[in-house]
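Missing here is one protein chain; the remaining ones are kept as they sit in the complex.
Chain naming follows the written order as A and B, and within any one chain the residues start at number 1.
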Amino acid sequence: MKRYVASRLLQVIPQLVIVAIVTFVLLRLLPANPVTEIVGPTATQATYALEKQRLGLSASLLSQLGTFFSNIAHGSFGNSWQTNLPVRAEIGQHLPITLQLIVMATVVALLVGIPLGYVLSTGSGRRRRQHRFLRIFSLFAGSQPDFWWGLVFIYLFFYLVRIFPAPLGILSPIAVAPQPVTGFILIDSLLRGQVGTFFDALDHFALPVLTLAFVVVGPIIRMTSQGMRTEVNADYVLYARAAGLSRPRIALYIVRNGLAPVLTLTGVLFGVLLGGAVLVETVFSLNGLGVYTLQSVLALNYPSIEGSVVVMTAIALLVYIVMDILYALLDPRVRNR
Amino acid sequence: MALAEPLPSGEEQQSPVTAEREVILGYPTLRSHIMHKVRRETLPKIGLLIVFATIFLAIFGPLLAPYNTTAATNLVNAAPSAAHWFGTDGSGLDIFSRVIAAPRIDVSIALLATALALVVGSAIGLFATFYGGWLGALAIRATDTLQAFPALILAIIVVVLTGHGIGNIIVVIAVLNMPLYARLMRGEVLRIRDRAFVEAARASGLSDLAIAWRQVLPNATAPVVAQMSVTIGWAILATAGLSFLGAGVLPPTPEWGSMISTGSSGIILGQWWPSVFPGLAMALTVFGFAVVADTIQTALGREG
Partner (left out) sequence: MLFEVSDLSVEYSSLGEISRAVNGVSLSVASGEVVGIVGESGSGKSTLALALLGLTRRNARITAGSVRLEGTDLVGGGLSEKQLRQFRGRRIGLITQNARSSLNPTIRIGKQIATVYATHTGAKRADARAAAIAALRLVGINDPERRFEAYPHELSGGMAQRAVIAMATVCRPDVVIADEATSRLDVTIQAQILDDLQRAVQEVGSSLVLITQDLGVIANYADRLYVMNAGEVIETAATSLLFAAPGHPASVSLLESQLDLSELQFRLRGLPVDGRELPEGCWLQTRCPFMDEGSGCRTVHPELSDIGGGHEVRCHRTTVVVGRAAELAR
């Protein structure tokens, strides 16, 4: 088991390094010019050259790469070209919002999707209409644009019926943000005893979480249903019945074994959500990593872009490993690979 | 959200007999299955209808638009009425006209990007797996690593840094989807490479290319077509998403994503029509493509 974990980690590190290199090189090969972006189109030759030097863009590509990786070895992505603040710190501020958003959305989608998927997998003859609806719904939801649905939900649940607050960030204007401990507002507000702030933040997270959960629950339902159906028809289930095992126990077998592919899917969905978070963050004015990355790209802020991409990729790869480990725990057959 | 990825499948449920039949006879048996499904159930019919409608609009949409789609007027933010079925947006443009004109660009980008991803990705997958060797292994590894990137972010970077050209949008969407087709072809090649009749074909002197052409491609058709439908749907979403963020197709070109974006600020004021109608059109369209993909995939998975 430990060997499996180690081998997965070993596979992931080169991937991360390659992603970092490709991003770095791609930024410098594409025709945009960040120097002009900063000094303006009317700057003098001297100012231009000076700035280019300062940004480190005068050096050869290889030496720039070298500096990049040596920085990373020291745990730094350099300073943002927009604010001159360390990229690491800025990412540290924006990342928690994205993470809270995605984690909550994934959890909600799993809590709703897995039981529904189980329902969809059992008994085809009996509850036909519900099954048809579930099938069509999961197909529909999984194909939808999250940013548009976010707007629809805002219209429905904020404008028409005021259940949830205005999509203007994480807290209402009068709320006081808690002193950071972990950087995660939901945790910090509880740690600081600011329960009101906690619920305020939760309130603001509700619609974006609903939006993301909506588009992700579809594939989860279908994968769960598929997985369960394979198990339900398996020989060992029939044999367990022949051995007189109780219904709850057989159901447990089915669920346990059918859940494994859902784990892999969840990892993939998490990665997709992470990369696509910028859409929902924009709609709901959330100051997450997605929005930070977008702004950095629009401003040609290379260090911030590099840092964001590397962090996002690292998190996604880490999640894949965790899911693989959980899979191996559930299914001993994969452990020796 | 539509995934560019195929979902990791649990078990492939195909009886071995059918699998053989499928390989030897090729896709025609599958096609009859799909036609059978389409004729019998309503959902596939709806899916096909939507797809055809979208393609129709892509070709004829701008011609059918009652109003000019880029000339600003004074009738700003008007609610839907008899004159303007979908109302007007912040620049006084008729939303209905723009909604039916938008498929042209979205669908064109989607189709071209899919075609590119299909051709290049399949070629890579086919040749890398068929010929093997270190170059092949490298190619496969490269495509795998490509999937580790946060897709949308990569697209944003490329489009913004190369100046919003439509060609760039097409290329980046294509590149992001190539790994899927590479893997699909790779799967097909692996499936039949060691089968007896391939050995026989080789022994009888048939060149590798001929084998690839005659044996592998026909059998890959169905899964590839299913994947194409998924890719087109994803490409539309990606284009719209990029445009929504301002990193894709720029206004005033009618495009669903950018239309939603310009309309978004009005939502909290109750002006729902500038964002809702384009989004509704897009939602239906991508659903249609998803249904088509699903129909093909179920016909593939559940052999009678």
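Methods note: a residue touches a chain if its C-beta (ideal position, glycine included) is under 8 Å from a C-beta of that chain, and two chains touch if they have at least 3 such contacts.
These figures come from a predicted structure and were not determined experimentally.
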Chain not shown, its touching partners among those shown: A
Contact residue for the chain not shown (choose from A:41, A:75 or A:332): A:332
Residue of A:31, A:173 or A:244 touching the missing chain in the full complex: A:244
Touch residues of subunit A, complete complex, unshown partner: 233-236, 238-247, 249, 253, 256-257, 330-333
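What we mean here is this: only the chains that are shown with their structure count from here on.
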Residues on subunit A engaged by subunit B in the complex (per definition of touch): 15-16, 18-19, 22-23, 26-27, 30-32, 136, 139-140, 142-149, 151-152, 154-155, 158-159, 166-167, 215-216, 219, 222-223, 226-227, 230, 258, 260-261, 264-265, 268-269, 271-276, 278-279, 282-283, 290, 293-294, 297-298, 300, 305, 308-309, 312-313, 316-317
Contacting residues of subunit B [partner subunit A, same complex]: 1-3, 5, 7-11, 13, 43, 145, 148-154, 156-158, 160-163, 233, 237, 240-241, 244-247, 260, 264, 267-270, 272, 275-276, 279, 282-283, 286-287, 289-291, 294
